[in-house]
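The complex is shown incomplete by one protein chain, all other protein chains being positioned as in the whole.
Right after this comes chain A.
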Amino acid sequence: MTVHTGQSTAKAAGEGARGRGRATGERPGRLRRALSTHWYAWTMVAPVVIVLGVIVGWPLGRGIYLSLTDANERNVGRTIGANHIDATYKFVGLDNYVDVLSDPVFVQRLTWTVVWTVCCVSTTFLLGLVLANMLNRQFRGRAAYRMMLILPWAVPGFVSVFAWRFLFNRDNGLLNKVLDGGGISAVPWLDDPTWAKFSVIAVNVWLGVPFMMVALLGGLQSIPGELYEAAEMDGAGPWKRFLYITVPGLRAVSSTVILLSTIWTFNMFPVIFLLTRGGPGDSTEILVTQAFRQAFVESPRDFAGSATWGVLILAVLMIFAFVYRRSLRKQGEVW
């Protein structure tokens, strides 16, 4: 994180806080002083802390607890009419984790989720980079192109996914009709495991490019033009200029958007669920849809199993974020 406290009081407060961190829990005077220095900062973040604490913290704790029990639809507490049935599920320790991790299904899902994430993020990033570089030039119609290219972002996700389902439809979809017109036989876009994988990735890339493009375009515009002029003066060709000015200049933006979009793609529920429901069979099922399926689709609903998958997803992502951040730090990026 960059140092951004230009205010002298804030700086002093920061040092005070660090000092306090070393020797915790002594004289109440310290607390009062901290309160009087920081009360406005704390007031400003209070709404977020409260909302996150109640709506994320509590369910998270509860989810982790559920993953250690054998809770399912039949044994959780519920009220049917006037009768209240008490919960009868019990603590089973790490049994769920043993079950999930020893099941080949886990490796299968994890592999596909990783393939899906890598394909989506890399394609989205490359396309976003190419388009951003094009839009960063001066030419007529730039604003119009930008508007059209951002459109997929402006449309609610479930509407676009519906639009694609409509296009992908095997018998009546436009894509197959067009191919048919060209003499190519119908492609089972969503009905064949391999094609379905291709289709979900294509749709997710379509949805994700505008965000990448806008972020990278912003990054490009923050690179001073003089750098390019100087490089040109020194005889650097377009490719060299791109390599030695554009790429380093986009470092900070790229590292943030790649991290975010990896996390989002990893957990991308709507695209897969609404496009293929994880099918055909279970060929496009990623970890998140698997967890959802266990809790809401299969019968009896397996709450404990679903929570276990959820915790594992979180663990994978946290490891990823940690490693990613470490490697950025090693490259000298302060973040």
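Everything below uses one rule, namely that contacts are C-beta pairs under 8 Å (C-beta built on N, C-alpha and C of every residue); 3 or more make two chains touch, one makes a residue touch a chain; residues count from 1.
Methods note: contacts and distances are computed from a predicted model.
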Chain left out of the displayed complex - its UniProt protein name, from "Sugar ABC transporter permease", "Deoxyribose-phosphate aldolase", "NADH-quinone oxidoreductase subunit NuoB" or "Cellobiose transport system substrate-binding protein": "Sugar ABC transporter permease"
Hidden-chain contact residue, picked from the options A:147, A:184 or A:243: A:147
Listed residues A:178, A:243 or A:323, member touching the removed chain: A:178
Residue numbers in chain A that touch the chain omitted from display: 1-2, 4-7, 10-11, 13-14, 17, 20-21, 34, 37-38, 40-42, 44-45, 47-49, 51-52, 55-56, 58-60, 62-63, 66, 127, 130-131, 134-139, 141, 145, 147-160, 162-164, 166-167, 169, 172, 174, 177-178, 206, 209-210, 214-215, 217-219, 221-222, 225, 228-229, 231-232, 238, 241, 252-253, 256-257, 260, 263-264, 267, 269-270, 273-274, 287-288, 291-292, 295-296, 303, 306-307, 309-311, 313-314, 317-318, 321, 335
